[in-house]
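Below is a slice of the complex: some chains, not all, each in place.
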Amino acid sequence: MSSEFGKILRISIFGQSHGKAIGVVMDGLPAGEAIDMNELNAFLDRRKPGKSPLSTARKESDTPVFLSGLEDGKTCGSPLCAVIENAGQRSKDYSELQDKPRPGHADFTAWAKWSGNADMRGGGHFSGRLTAPLCIAGGIARQILARRGIYIGAHLSSVGGARDMLFPLHPTKELFESVAAKPLPVLNDHAIETMETAILAAKESQDSVGGTIECAAIGLPAGLGGPMFEGIENRLAAALFGIPAIKGVEFGDGFSAAQMRGSQNNDAFFIEDGEICTKTNHAGGILGGITTGMPLVLRAAVKPTPSIGIPQKTIQLSCLEETELVIHGRHDPCIAHRAVPVVEAVTAAVLLDLMLEGNHGTF
Amino acid sequence: MSSEFGKILRISIFGQSHGKAIGVVMDGLPAGEAIDMNELNAFLDRRKPGKSPLSTARKESDTPVFLSGLEDGKTCGSPLCAVIENAGQRSKDYSELQDKPRPGHADFTAWAKWSGNADMRGGGHFSGRLTAPLCIAGGIARQILARRGIYIGAHLSSVGGARDMLFPLHPTKELFESVAAKPLPVLNDHAIETMETAILAAKESQDSVGGTIECAAIGLPAGLGGPMFEGIENRLAAALFGIPAIKGVEFGDGFSAAQMRGSQNNDAFFIEDGEICTKTNHAGGILGGITTGMPLVLRAAVKPTPSIGIPQKTIQLSCLEETELVIHGRHDPCIAHRAVPVVEAVTAAVLLDLMLEGNHGTF
C-alpha cells in the first residue's frame, strides 16, 4: 500500500505506463458537486507532453472516462473512479532497460523491492504518466475549492539556472490564471526566454535540466491543520513527495529562513479590515502546522529528468557486470514545467481533504 | 488527532510545556529489546538546554520515567509509555502573551483553532520542550536499529550564514559519534567558532538565528519504502515537519539538484564487493521512494527562534488593536544545534517503523 493519500478524502492512483489503463479512485468526495469537464480537460492539458520542443514528442490523449461517482455530471457520494486508457506505447524502446537500470531512475530499486517482478516498461507505476490521474483528482478538488473561494496557483520559479520572480505577498486568482495561460507558467515574461534557452540547450546536449516550482493557495481560513505530525506542512509534504522527481519541499521562506534572523523572519501581526493579518509572510501562511489565513506558500524542487541520451555507466542485473547504457526513445529535456499543474493538483487535493476534515478545535 | 505518527510503530506525543508532565507512547515496539538507559540519557542530554551561553539558561531535568512497556529493562511487546515531569516553569513570564500573540509563534493559530481554549503557557503543546519525548522515542529506536547495523547521525550544516562541510559519500558510525561529542555538532571543527560567533552576535542583539541540519543513515537495505505516497521521502518528511521550527526538508541534493543537469545528478551504478552501489549519491539513497542501499541523506531547515527580546508589532486578541510586544524570560538565541539530535530521533523512529514493516515486495 503506497499509492494512496488523504484522510477524509482518500485518493488512490493505479496503473503502469504500458499497462491497459491508468486511473484514480477518489473516496470521500462530497456529493452534489458539479464537475465542469471543459475546465477539467483544460487543466489536464497543462501537464500534457507533445505540445512544444520543450517536452517529449510523445502524444498522450489523457481523456478521462468516469466509471463511477458521478450522476448527471455531479458527484453522488460514492467513490469516483476515472481512467485513462493507455495507447501507442512503444514497449520495445524499453526492452534493454529491463536488465540495465537507468541511473537516477527507480529501475534498480523496483528490481530490489519486487525481486525482478515489477512491470517497468516505460517506467511502470513510477512513470511521470501517473501524474495524469493525480491531475484528474486535483482538477476536481480545485473546482470544489474554488466554489468556496479557495484558489491555487503555481509557477516555475526556476529552471536550471534561470529564475522567475517569486509570488507577491497577496497573489490573486487572476494572477494564477494569467500564469497558467502562458507558454511557460512564469510570473515574469522575461523568464520564458531564459528558461526555454536553458531547456533547449540541455536538449541539444542530449541532457536534461531540473527546476523549482512555487505554489500558493489563497482563501484558506485560519485554524486549519494541527500541531506536530498532522499539520499542514506534514500533510502537504507527505503528498508532494509522491510526485516523481520531487526531492525537496519548503514552506514560506523555507531554507532561506535558516539564514535569517528572528527579527527578519517573524511576521508582525496587524489588523486590516477587521481581520488579523501579517505584514510579511515568511511563514508561508502556516504557524505551528496551522493556517494563519495568509496565503499558503510552498516550493518544490524537481530534479533533472533522469532519462538522457548521453551514454551512462550502469550494470547488468542478470550478471552483475558493469556496462554502458544509451537510452533511446522520446524523452523530456525538462519535466519541471509539466510538473507545475501536478504540484497544484496535489496541493488542491490535500487542501480539500483538510477543508472537509474541518477545524476540530472545538465542537 | 495530530501528535502521532508511524504505521507499525506508532508514536504518540503528549504534554504541554507548563502542564504536569510530557511524554510519549510507543505502540508496536518489538519485544525483547534491551534499552541501555545510560546511552538513552546521553542521547537526551544532547538536546538539553542550559549547557552553554548558546542556549537558554533554563534547566530541564528530562529524566524519563517508564510507566509501561518494559520488564527487566527489556521491551515486552506492550505499548511503552515514558514521561518527564515538568518542574520549575515560571508561568508568570508568559501571562502577557495570552492576549498578544508572538510573531512567528503558534500563539495566534492556536487561538484561532481552539477558540482561545488552548493552554499556551510556555508554548504549550507547541513548545520545543515536546521534542524531549520525541528524543526518548528516537533514542530507543536508535538502539534497536544499531543492533541491526543501521546508524544515524546528523550535524549542523549551517547556522545563520556560517557553514559546515557536508557529509562524505560514506559517513561512518565513528564519524557520527565524533560529531555528537563536540560542543557543537559539526564535521569541520573550524565551523564551531564561526557558528558560535553567529549565535552570540544574535544573542547580543536580543535576536536569534536559524540553521540547517544534515542527517544521514547508513546500513539500510535496498528495497525499503514504496512508490508515490508512502515512500521513504514522504514518510520522513511527514514526520520531520512535526519538529517545531522546521520549514524545509530535502533529500540527497534536494533544491541543488534542481539546478543541475541530468548527467550531473544521475548516480552511475557500479559493483563493489559484489554489491550494487553508486559512485555518487545525489539521490540521497532513495530512488522512486525506495532505498538504494546507499546512505540515506536529508537536510532540514530550522527557522530562527521566534522568541526574541527585540520589541515587535503584534495585536491584542481581546480588542483587536495593534500593540507592541516585548518578550521577557529566558530564550534560545538559536535552537538549530539542539534540534540536531531531534532530527536524528525522528529519522530513527521513521526508519525503525519502515524496517519493522519490512519489504513487502514479495511474499
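A and B are the chain letters, set down in written order, and residue numbers restart from 1 in every chain.
As a convention for this text, a contact is a pair of C-beta atoms (placed from the backbone, for glycine too) under 8 Å apart; a residue touches a chain by one contact, two chains touch by 3 or more.
The structure presented is a predicted model; accordingly, all values stated were derived computationally and were not measured.
The complex is built from one repeated protein sequence; 2 chains are visible, and the structure file as a whole lists 4 copies.
Following the convention adopted for this analysis, only the chains that are shown with their structure count from here on.
For the pair subunit A and subunit B, the distance between mean C-alpha positions equals 26 Å.
If you check the complex, the residues on subunit A that touch subunit B are 1-5, 13, 101-106, 108-110, 112-115, 117, 125-126, 130, 158, 160-161, 202, 205, 207-212, 222-231, 233-235, 237-239, 241-242, 244, 246-255, 257-271, 274, 276, 278-279, 282-284, 286-293, 301-308, 310, 312-315, 320-322, 336, 359, 361-362.
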